[in-house]
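All protein chains but one are shown at their positions in the complex.
Chain IDs A and B follow the sequence of writing; residue 1 opens each chain.
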């Protein structure tokens, strides 16, 4: 799986901040972690001032001591580099290290992540502290790995300091070589934006009325990602230079960052911070919201980066900052459920965030497994149970791969371009959501597949079906790849707004879907958005079923002889025109839908593409998630009940509950929030 | 109509940006315009860097070539001065040219309209480029007229650069001569705002809590208007100095700009950019919203500036920027309908925006009549049909005048004062909307009438009825004018909040409605706003009909013997008191309503004032608009169906459909979005 991280079994751990607590608590804290069966403890991120109380003065005593105490009890330490929170002495002496808002207001000391990636001072000072730490801990037997910084691009994912503007100019120069190329790529002839000298080039700035050049904006996000990666690489390189057996990772997953590239270039594997409790409080006006279960999609995306991964922060209780993000306590059973959700999706290490609720600062309501008062509570008891179970099954399952025959395609260019573009971006998230729900509610395991410059047909052929809903940007090369995937037997599902842009985010002078017209066998003859105060069209599927539609409508024109109309529009001026077309191409099939997907339509296409082969094994109610991890030809089946009510399931062949060792066959009842792991 | 613009027939045209496209497309593009029957093409605005790639270096090749190509095919070029989008080299070298937010944040290069009107550098550099262009194109036979800048005050209509503050100080000094006069006009004795030195005087600035002096704010808007006009005049004067037969205009209509004064002082006629499609997506919570038909009011206001005008940008398809304003595609028939909407209201030239959808930049979703791909589409076909029809009827109708017996009164002082004043401004827009709807739905053609210092009774007498709903500011002179209008036979309709302010926006120490008390025959004895959580009063009209009310209530006290109570309040503490009073004065009548107008009440007053004399000619359903243009005693009747459903109309006398030549009598069915032009 990864270069240096070879887990021998799935284990648990916890995030711990010894510096927050009186020294006299440490021994007992580590002792209790041990007793809980934890193996890993994460420490050190956010502790720069402790490591370097004054510029150039270093102090390792506190963590040396803590790491040693942990080590003596058999706990492995993951050490964080402390760069997410620069010291007050640093930002005060070097204000150029601060991140700055687009309109020029610097973000000051007082919270976290207020630095920028491109300040020379910050790079230098970061490099110094990481070097000192790496040199100090390189042979420490307690330290098994490193976390670079903390949650890159969290809280804020745009950067407009002077250093960023200058670095962007340099980045653009390297990318485009000449201003002429840059002017072409950014379409600056529109609205007279042509640059005639490099010193006129900036990151997007305050414009009238807050509508910067969209192609520049796309490059800005590529630049932010590159900046973060290069900053992380600087740290990773230092750690690798001074250490041998300690692995390197960081914890994500935030916007404007190509986590795949980051992982390839800098990390041994990828770690994620999983907070499904957000799902209980975030507004979700979509049909049949998934709530906490939505995190299964996030975990699927993480899996596309590292097939097996670690959770560095697993929700431990009620959550929230002092002023925002307030979440209730997990109901009894939910902490356990969410831990299994992580493991079911590929996590081989889960660390709870955090050992004990902070008694001070912005996060006093991000509760740990222990409360402020340190007295026993039900969360600790629940974690204790999980820990015992994981000790039982952890060795068996470790390294097993998640099984999926269908993948929803992600692509950074389209994600970043779509974030700004109301004519494609919003449709992508609606359709992904509809597809993921349809697959979840029908118990079809699904992967995320990241399409990028390194993608190849071999990799893609792993999936019988790929859903790439509204990929505005499709280069000729990508179109060829997708054609070849279908040609070799793949089933590709596309939605409206596909293929009309090139990699600069400019539109082709071609009929939609651009380079994919040949594969799809259609072109788009007319299109319109949903008019907010007018009736919406419907799709008549297979001449029978009337399906509601939303958002966008492309009227398709059949261009290929073998293109088959699966759905026609109704109740609109393009009544009777094709809206959903299937076309066999080589060994495979391509489906083009001229609209935005709904759960109902996705379900039709799930049937059509015949990927649900677990229906024969289980009969499952909607609120139960099915995940399967496979190792050496053995399937481990996770059945997770997200409802607070008992659910009846039907296991059609005899299997074994590996948590109890009991045989399971036919009707079984799964309690509210309960979990079943079968083999 | 105008000095130099004498259209021989109504014609069509298109906006074209040759610089966006490969040169090899131009010939074909112009050829196709020609084939479509277009006569005009607009070019050049937004092309400053092409005309002046470096400061002082000029280049006309591109446009020389394009204009010549167009000319050779018989297309007349309207040339835009390119000042709406300064070059990067300019804003980078002269940052003082930038507009700045009230709190001091400059608007940077990257979009458009980020300059200010008062920077000396910008005036100088604008004057140089306009001079160079005027000198270069003054005898070019292809160039028939000029568009100054583009959409003055669009996107942003406030200006707070250093140059603006200084110019405002100068403007105030010229207006008030002494600080004592300024202090009086701005009521600075309130809250100790008294200025004791001119250098303390600024445009409004950031205040606690965002509530600047309202009288200063009113002057600020007058200043912004004067700044824009003086900037446009600077350009107009240059063009006129160097050219002979080319007319000068600009395209509007945006806030904080006295378009009438602008037109009188600078332009040959006024041009408008018409986007009725906005009406389909903008939130409109009012009763019976007009949607796209609302643009008929905008066109009426344009007509009050230029009785016959041009549309320089007529919606051509789906619209929207990358990030906002997203609109669906016009339904089949709507592009045609909207073109006739413009013509029915007085347009003698209509140019579509734009020839081809931009493939780059912020406006890639402001679709042209051609798509990115340049392949045939239904919009082109629809424009083709319109073009053939206009070629048929354009000569007949050109120059004909819109006919209306009633006008809704506009006044810049009240518009600007009311924008900031929650005790009059919001009522004005509600009442205008109600009146316009009542008139539209009852097929009573209506004008906008701009009341200003040049207004006179002769001009006003053209209208049997004037509706001036909530004119807070009424000077003694204006009051005299309105009295004389009524005295000579006019019917004047006033609403609550009339006449209580002078021209500084300060209140009179007089009973309401101030100088209009004599004419109206009433004073206001008590008043109140609608209390949001309490029941609203009703008006009992003519002792019979109960009419709902909203927003504001003035209890009227009868002061003149011949004042007649038409409506009394009910269901409130002022139960039975007069709310609507009619008073004969001289040859005419004045109606005073102590509230805010509703459609229902406006309909009662339409009956009362007996202006609907087309009822004998037609029987029309609500969704059909009636407009009449008259030339040499001949009426051209436009019937426009804004509904997507067929509508039955009844033509009571035989007429001729001038698009088909067929006779029309009695029942006729008008298809969805269809248009009938009768004579």
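The rule we apply is simple: a residue touches a chain if its C-beta (ideal position, glycine included) is under 8 Å from a C-beta of that chain, and two chains touch if they have at least 3 such contacts.
The structure displayed is predicted, hence computed values, not measured ones.
Colleague: Out of A:113, A:221, A:261 or A:470, which touches the unshown chain?
Modeller: Touching the chain that is not displayed is residue A:113.
Colleague: Based on the whole complex, identify which of B:26, B:60, B:195 or B:254 touches the chain you can't see.
Modeller: B:195
Colleague: Using the touch definition up top, pick the residue from A:8, A:28, A:120 or A:155 that touches the left-out chain.
Modeller: Of the candidates A:8, A:28, A:120 or A:155, A:155 is in touch with the missing chain.
Colleague: Touching the hidden chain in the full complex, which residues of chain A are there? Just list them.
Modeller: 19-20, 46-50, 53-54, 82, 85-89, 92, 99, 101, 105-114, 155-156, 280-281, 289, 291, 318, 320-324, 326-329, 331-332, 357-365, 372-375, 377-378, 644
Colleague: Contact with the hidden chain only, please: which chain B residues?
Modeller: Answer for chain B: residues 103-104, 186-187, 189-197, 199-200, 202, 204-209, 211-216, 420-423, 500, 504, 506-512, 525-534, 573 touch the chain left out.
Rule of thumb we're sticking to: only the chains that are shown with their structure count from here on.
Colleague: How many angstrom lie between the CA centroids of chain A and chain B, rounded to a whole number?
Modeller: 49
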